[in-house]
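Take a look at the structure below.
Every protein chain except one is present and positioned as in the full complex.
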Amino acid sequence: MLKFIAKRLVQMAFLFFLFLSLVFFLLQAQPGDISSQFLNPTIPAEVQQQILGRLGLDGSIWNQWWNYVSNFFAGNLGVSFSQYPQSVMSVIGERVPRTLFLFSFATLFAYVLGFGLGKRLAWKRGGLGEYGVTIGGVLLYTIFYPWFAILMILLFASTLGWFPISGFLTVEVWRGAPWTGNEVFNQLLLSIGIATLFVVAGLLVARRVSERSTARLARRGGYVAAALSLVGFWMMRGEMWTYARDILSHSFLPVVTLTLVAFAGTMLLTRSSMLETLREDYILTARAKGVPEKDIRDHHAARNALLPVVTSFILGLAFIIGGGVVTETVFGWPGMGALLLNATIVEDVPLATGALAFIGVLALVAHLLVDILYVVLDPRIRIQAGK
Amino acid sequence: MEVVEGDGHSSAETPILEVRDLVMNYQTKSGMVSAVEDVSFSLPRGKSLGLVGESGCGKTSIALTLMRLLANNARILGGQVLLDGENLLELGAEEMRRRRWADLSMVFQGAMNSWNPVYTVGEQIRETMDIHWHPKPTSAEARAKTEELFRLVGINPEMIDRYPHEFSGGMKQRAVIAMALACDPKVIIADEPTTALDVIVQEQILVELKKIQNELGMSIIYISHDIAVIAEITDILGVMYAGKLVEVGPTTEVFARPRHPYTWLILSSTPSITGPRRALAPLEGEPPNLLDPPTGCRFHPRCPFATEKCSELEPPLEEISEGHAIACWNYEQVPVTLARGVL
Partner (left out) sequence: MVIKDSDPPVLETLEEAVFEVQAGEQLPESLWKVRWKLAWGGFKKNWKLFAENKIGLFGLFVIIFFAGMAIAHPIFRSVGPWQNDSIYDPVIGYDASVVDFEVVATEADISDPTSQIDAINAQLWCFGVFPGDTCSVPQVPAPPSSDHWLGTDPLGRDIASQLTFSTRAAFFLGTIAAVVTVVVATTVGSMAAFYGGWLDNFLMRLADLVLLLPLIPILIVISGMFTVTMPLLGILIGILSGFGGTAIVLKSQALSVKVKPFIDAARVSGGSNMHLIFRHVIPNVLPLSFLYMMFTVTEAVSLEATLSFFGLINADMTWGIMLNTAQTQGYLRSGLEFWWMLIPAGVAVSLLAAGFFFVGRAMDEVINPRLRSQ
């Protein structure tokens, strides 16, 4: 298994190298000289050359390419033009957790909702419910996303007033706060991380145990522990909770909107996958063995229907990341996606490149995780991978 | 460990399984397909019964009806299935679920696909015990039983923790048989247990099955289109045609002297290595369309002994000697020896 992961990592690194180079050359190909936009023409020529030298913009293109790529892998992404003198890395570093938050939750919810609904839909065929949910799902899948986001804001934020209209936090609430937005946000991420560890622990224990009701107990135990840890964590933090709650209320609408659009694909695919699985002989065997209906659906059928869904999820990841960019922009959520758009508009090349590269990294890492998940889930592949 | 018993009135004399006047149809877009028509037979304890017939004659349909695993468009229109005296057809869905495997288990056609690819074979066998054993087995007990079963069918117990795709075809078949025995059922139904296997493995499996039957005193129903296979391992032979049971009796008797024209023709069309040389007498025509079966006896269009009565009146299954029943008006016309050449 470890060998498999290592091999995949190397492949990913290579792909990323390719991607980074392509991005670099793409940007070099743009018309006009980058430097001309940011250098005051009244600066004497020698000084211009000096500045160019310092920014690494002199020298042959191959030189520049090699410098850029090697610097990137060393963690040096250059200095932002528009937010001078902040380095690209620090600007991005600030934004990454927010995008990760949005992306992770949207992915998780979209998957859980899509898979759960899909398997239930396939199980109980026919009826108004199936028709309605399928139509609804397809509508959400095809709707124009920025427009849908605006409609969501108009309905829930403007009209109903349940959520704030945009942004990361409400400025009035934070006047005179003893912590910065980032500090509170990072604490939020930490608490979520701890809760996730409990859930994962529960799942891992459940896998080891072969007796089904004990396994179920282990899983539930994990969830309960996670919930308790969240409650305990924030009770200890006291006053910080008000600020954390503000951030959470700002994140609710973006996460829900992105989830709604992303879950439909998974749901439709799960449904077709389940329908195919249900035709298999081992389902009939399970029924002959006297396995209760719910266990046939979940333990036997869904587990197998899962596999193609996970595979196609890789496509879904790209969709969620792209959707994340739009979400951040429309909702004013200050993450990497919004950064990318803004940097592009002001033509801050190092920043835009860095943001794009980071989005590429995110896509590759997510892909790697799904690959590993797939190997874990399908014993036929697992045995091959172990060889 | 105690397996849930059906609350039947059992004694050593009553047959463990009795099917009476079973009628089952499929509802299709083109109409009702009469798949099982007035089928009756009984299986004595510790004996094996074989059901033979062409594809589509209803033998698998009977198996699925007994287990109540029929598709949604199936209609059981009448009859009784008495397992140890209890009518399975009258049970509710949940009650039937509890009986399945514990009282009546099945070995399916094409065992390769009976296994869920994502769980080990051991887990899938254990599943049956977790469901039907009361009280539930501990890990040790389940493992011990599984090992015992594997030894019985001739698989290395190490394979318990392996996945189905690591088993060969023959091993998968044996494992299915082992699983069918896991809850000590009263009756096992084996549907084409050897069809998907090559001849050598076929022979091995048949030997295993005979061994199991002898050692454990199992009551087994075999279903096959291969009369040779059935002949080897069954005590009682039932011949099915177009949804009807046309002849049933002790296997040796039926083979030595088939009384129903259909059985007689089938055996006539089978070459024999040891018997006298003779030309084969092929069976003309095709089985009828069950959407619209022939009037009277369903075999009459292809029967060389058919008379007018056969096209008007369906012959009932009647006993002509001890344990041997026939459904034919003209069975006395059937010659004692098998046919020579074309009729």
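As written, the chains take the letters A and B, and residue 1 is the first residue of each chain.
Throughout what follows, a contact is a pair of C-beta atoms (placed from the backbone, for glycine too) under 8 Å apart; a residue touches a chain by one contact, two chains touch by 3 or more.
Because the structure is a prediction, the values reported are computed rather than measured.
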In the complete complex, the chain left out here touches which of the visible ones?
A
Where the complex has a chain not shown, which of A:70, A:142, A:180 or A:213 is the residue touching it?
A:142
Touch with the missing chain holds, among A:18, A:61 or A:108, for A:18
Please identify which residue in A:5, A:27 or A:69 touches the non-displayed chain.
A:27
Please pick, from A:169, A:321 or A:375, the residue that touches the omitted chain in the full complex.
A:321
Hidden partner sits against subunit A at residues 15, 18-19, 23, 26-27, 30-31, 138-139, 141-148, 150-151, 153-154, 158-159, 165, 272, 276, 314-315, 317-319, 321-323, 325-326, 329, 337, 340-341, 344-345, 347, 349, 352-353, 355-356, 359-360, 363-364, 367
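The working rule: only the chains that are shown with their structure count from here on.
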Whole-angstrom distance, CA centroid of subunit A to CA centroid of subunit B, is 55
What part of subunit B is in contact with subunit A in the complex they form?
67, 69, 97-102, 105-106, 108, 110, 113-118, 123, 126-128, 130-132, 136, 139, 163, 165-166, 179
Okay, in this complex, where on subunit A does subunit B touch?
210-212, 280-282, 284-292, 300, 303-304, 377-380, 383
